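Quick one: this structure, given as structure tokens, is what I'll be asking you about.
Shown here: the complex without one of its protein chains, the others still in place.
Coming up: chain A.
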Amino acid sequence: MQRYSAFAIAREALRHHTGWQRAWRSPEPKRRYDTIIIGAGGHGLATAYWLGKLYGIRDVAVIEKGWLGGGNTGRNTTIIRSNYLQDPSAAIYEKSRSLYETMSQDINYNVMFSPRGVLMLAQTEAEARGYRRTAHANALQGVETQFVSSWRVKQLCPIISLEGPRYPVLGALWQPRAGTARHDAVAWGYARACSDMGMDIIQKCEVTGIRSEGGQVTGVSTTRGEIECDRLGIVVAGHSGALADMAGFRLPIESVALQALVSEPIKPAMDVVVMANTVHGYMSQSDKGEMVIGGGADGYNNYTQRGSFHHIEETVRALVETFPMISRLKMLRQWGGIVDMTGDRSPIISKTPLGNCFINCGWGTGGFKAVPGSGWAMAELMAKGQSPLAEAFTLDRFREGRFIDESVAAGVAH
């Protein structure tokens, strides 16, 4: 693999950029692989990457029905944080956040991780109490967060209005090491690293069936032919239900649309991420100057990657109250992604009723922040049969009543 460096840029500049190679190969699928990962989004590619990197499993194909990172990986608002209340969530999200810190060096690809800090506003007394509790829980979990006063919020984000007509800002949960990263670069960087380890990334190849024999997975049928495998990982977010159906089991998942939008670019106005969960909106400014905005998910099942317009209106209305200066901004683009919501709003990283078939799904509205950690845990689970980080996120917790009660702790912007 051609290494990227300042020297490489200088060298290519001198020869009119004619020496750059393709970042990853696009091979024809082989007849057989040791391991197949369905879904070349962030989580799927991260799983493949850690399988190769940590466990030496490199006879791997990552199969994608569309294009690489074209689903929710390319549609999220790029927020990375780990200020969760429950221990299992804090553990996996903090692992993930810490892996983001060194990701650019690990995979030799600039993912533009920017630990600019995340403020989660407390706008009701109940929310203020909840975030104080989260800050205490985080202190015990080794996650650096702090409950800060409204005065500090104004210092960190001067464009905020503390005296909102509906919901004044009473304080915030501040995680200084949280931030954002370039979402496409995460997918591209992992794809390049996986390809370099000899893995095949096969795009435009839709899985149409999962084959098994005696309760063990034996391969997949795809639009580009039959492919055999010993181990299968299903990492397809919104379409997990359809894949589970092919594998012969049902998931505690419903797929709904979640939308985001960006404004026209403006000069630098805020250098932190602000989330306002009571009024359903969150915002950060990209390096291009666009305000990146997200809100709540729709309430009904949907696979169209289009959401309801009135949800955008709700989100923008809430943010205009919180940031009055954005009221004249024009919005440039709006889009939707299909997110997989589980019964307790926490993810599933688990074995399945089908032997040697594993599933990683249910990240709902907040999967991007978990990409490297989720891949880490999934790879360990697939290689060793168990993973401490994934232990609490099994599929059978719904039958046994061991929920991870995080929707209360994180509110809407999960």
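Basically, contacts are C-beta pairs under 8 Å (C-beta built on N, C-alpha and C of every residue); 3 or more make two chains touch, one makes a residue touch a chain; residues count from 1.
The rule we apply is simple: contacts and distances are computed from a predicted model.
Choosing from "Metallophosphatase", "Sarcosine oxidase subunit delta", "Hydrogenase small subunit" or "(2Fe-2S)-binding protein", the protein name stored in UniProt for the chain missing from the display reads "Sarcosine oxidase subunit delta". Of A:W20, A:W67, A:W151 or A:F309, it is A:F309 that touches the chain left out of the display. The chain omitted from view is touched by exactly one of A:Q2, A:S161, A:S255 or A:T278, namely A:S255. Although one chain is not shown, part of chain A still touches it, namely residues 239, 241-242, 250-255, 298-304, 306, 308-310, 342-343, 398-400.
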